[in-house]
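In this view, the complex is presented without one of its protein chains, the others remaining in place.
Our next item is chain A:
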């Protein structure tokens, strides 16, 4: 008898709804891979029979999935006592693997009172029986789904076989939980949802568009069964996948004032932008400590929300405020309005109110790479101290070859005293689509989860919806676009660090003042407990629970020997 050494998803038995169907797929390494599929066998799988298990070939995938769930449930229920499974549960006919696993799962859902001894062949953890926590059916499962995902993304558990699907994460948490993890139907649907999303991404990468199309529709159904953040994330990702499948990209380009508005809502509902502004401002302030004339170049002025706080701190500086010059960079406006000038006027009004001498210039460019230092009227360092500030702008340059290098070398010729960069802490720029998709799924799940908690009450208010829309556009860009259209090319702090170092910048450590201010700011937000400010070798990151989401770093031009 010929044995086919294929991955479980490579075969086409029935009931493989949860994995992509194309052959030659080698990246899925779930536990199923250990069970070799034999298509010629009759009802029972031959190899399993050798081991003493009777499993129908057609049931293999199902059993595999159930084993995974069981593993997860046991792994997370460690503290809570599942030893009743070892001692108290009756298992009939364990060689019938399918029904045995099913009965284990239902046991976990509804643990039966101790009866007779069991005959289980699965290794048990020997824990104390904690009598207080019995079967409490968990209705609030969406948060479990999501807290797990950031945890796994940040600290992948080594004992699990690393899968590109990362399905294990969906129904367990890496944090020690004192409540029993019980699988309820919608949680299982949540597992399926992530499975299906990943499978769809795989299919898209394989260019198996028919399958991808079917899966995308399935995602919609599954997403409807979820609540809260998980549903929203799944919906946005499904939409992005659909766009990619049908080739309906790029997205309609919106008027910049509309995207600015979305960002304003995002600014108000959650602390990410405020964190970015406050930490950058602190670094800039410290660089400006001894100067009487200062100049800031802002690579993305938008509504200028960063600068009032800086101006206020400059105004109250002991010794009086310096002369403050601001150069704001922004995109061209389709209707030829001068949005930059309007913002400049507002800032000028504020400056006059608080007694700071202020000058403003605006530059509209299509891309930062179009900037020439000569245009910016840079004055020599002895006369004026320069700071360059970029909040979520640099990653866009990675879409075109040479863009980032040109901008960084332009910055160097400007000789700033400090360069502050805030970027998303994620790798959404991998050339492999599935990797990018997985990373983005984890990242935006954390982000949406944090919005859910810290958002305006009631959750369906306009601000929350707008903030989610703002993020949804990013998701769409990461997933559906390619080439120069794909501008949301986020990279991790480590990647930026090495890029900055090779470009001739040395890190300037953000001080404890920045950390303190950031911590205070975070404590003000509802859901403040979930946010974490962390110091990372001189940079500050803001994250949701265990997952860092944005990172602020400061740089100066490296001294040349």
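Miscellaneous remarks
Convention: a contact is a pair of C-beta atoms (placed from the backbone, for glycine too) under 8 Å apart; a residue touches a chain by one contact, two chains touch by 3 or more; residues count from 1.
The rule is short, and it goes like this: contacts and distances are computed from a predicted model.
For the chain of the complex excluded from view, the name given in UniProt is "F-box protein SNE" [choices: "CBPA2 Carboxypeptidase", "F-box protein SNE", "Autophagy-related protein 101" or "Replication factor A protein 2"]. Touch with the chain that is not drawn comes from one residue among A:65, A:103 or A:269, which is A:269.
The omitted chain makes contact with just one of the residues A:99, A:312 or A:410: A:312. In the complete complex, the hidden chain is touched by one of A:343, A:394 or A:533, namely A:343. Of the candidate positions A:102, A:469, A:503 or A:517, contact with the hidden chain is made by A:517. When the missing chain is restored to the complex, the residue among A:225, A:303 or A:410 that touches it is A:303.
Touch with the hidden chain on the side of chain A covers residues 257, 260-261, 263-264, 267-269, 271, 274, 278, 302-305, 308-309, 311-313, 315-316, 318, 320, 337, 339, 342-343, 345-347, 349-350, 353-355, 454, 456-457, 462-463, 516-517, 520-521, 523-528.
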